[in-house]
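One chain of protein is taken out of this complex; the other chains stay put.
Letters A and B mark the chains in the order given here, with residues in each chain numbered from 1 onward.
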Amino acid sequence: MQDRELTVDTGTRPALVDLTDECVRFLAEIDAADGLLTVFVPHATAGIVVMELGAGSDADLLRALKTLLPRDDRWTHRHGSPGHGADHVLPLLASPSVTIPVVDGRMTLGTWQSVALLDANADNPQRSVRLAFLPG
Amino acid sequence: MQDRELTVDTGTRPALVDLTDECVRFLAEIDAADGLLTVFVPHATAGIVVMELGAGSDADLLRALKTLLPRDDRWTHRHGSPGHGADHVLPLLASPSVTIPVVDGRMTLGTWQSVALLDANADNPQRSVRLAFLPG
Partner (left out) sequence: MQDRELTVDTGTRPALVDLTDECVRFLAEIDAADGLLTVFVPHATAGIVVMELGAGSDADLLRALKTLLPRDDRWTHRHGSPGHGADHVLPLLASPSVTIPVVDGRMTLGTWQSVALLDANADNPQRSVRLAFLPG
């Protein structure tokens, strides 16, 4: 297995950050052939989402998230900013991990798929992401 | 690693399509022993769901999806059919990928679990799915 830890700037608002180019670069630099790429975020208030970016769906997803898990005072967990308890329930919806088949060194993503870090937590402007490639 | 691309008919309505038999066939044909099977859908408006099929929960899930992500005019993304923006937020809920341990050539699914392709997008009647088996 080969792995790499990325540092990702996510800013101070809920955000989706495109990781696709970093994944492509990682696979090129380790000279990957066939295998599984796991993208994993080691944070309890973030997730990995594979989606189309750049045609409005980023904003749609962040808005839907706020509707599904409202940032009000319903949450028992009350550390951090108001409504932050919602961020800790994000893992019910978005997994911290996605595994993507790699063939001939290329992720088998569809045309419109990007690998994105979803960071709902405005209190942490910087996040880590781990890429791990298991050849086979 | 051994992999295969399936073509799946999903029709012109939101649908759950059972992929379990195709996974079993793939593992048999490559003579798999122990390893990890990743089922990955390379489309931005579809996901892989592992669930009980055939006892009403298929309809329940599709209806719940419509309640959680209503097909109305709230979405910024406005290509395709009315409400199609909702399909692009599906990846917040359903991942395009699931990884299943395989022991002695058999997926370690529970009695009631099937591997299903969830295609919420009525505009695409046919989808690809990639199966990738990493032995170990």
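We adopt the following convention: a residue touches a chain if its C-beta (ideal position, glycine included) is under 8 Å from a C-beta of that chain, and two chains touch if they have at least 3 such contacts.
Quantities reported herein were computed from a predicted structural model and do not represent experimental measurements.
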Filtering A:Ile30, A:Ala55 or A:Leu68 for touch with the omitted chain leaves A:Leu68
Can you list, in ascending order, the chain B residues touching the missing chain? 34-36, 49-52, 55-57, 59-61, 63-65, 68, 93-95, 98-101, 103, 108-110, 112-113, 118, 134-136
What chain A residues would touch the chain not displayed? 1, 3, 35-36, 38, 40-45, 68-69, 74-79, 85, 88-89, 91-93, 95-97, 99, 128, 130, 132, 134-136
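Rule of thumb we're sticking to: only the chains that are shown with their structure count from here on.
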I'd like to verify one number: the distance from the centre of chain A to the centre of chain B, where each centre is the average of its C-alpha atoms, in whole angstrom. 20
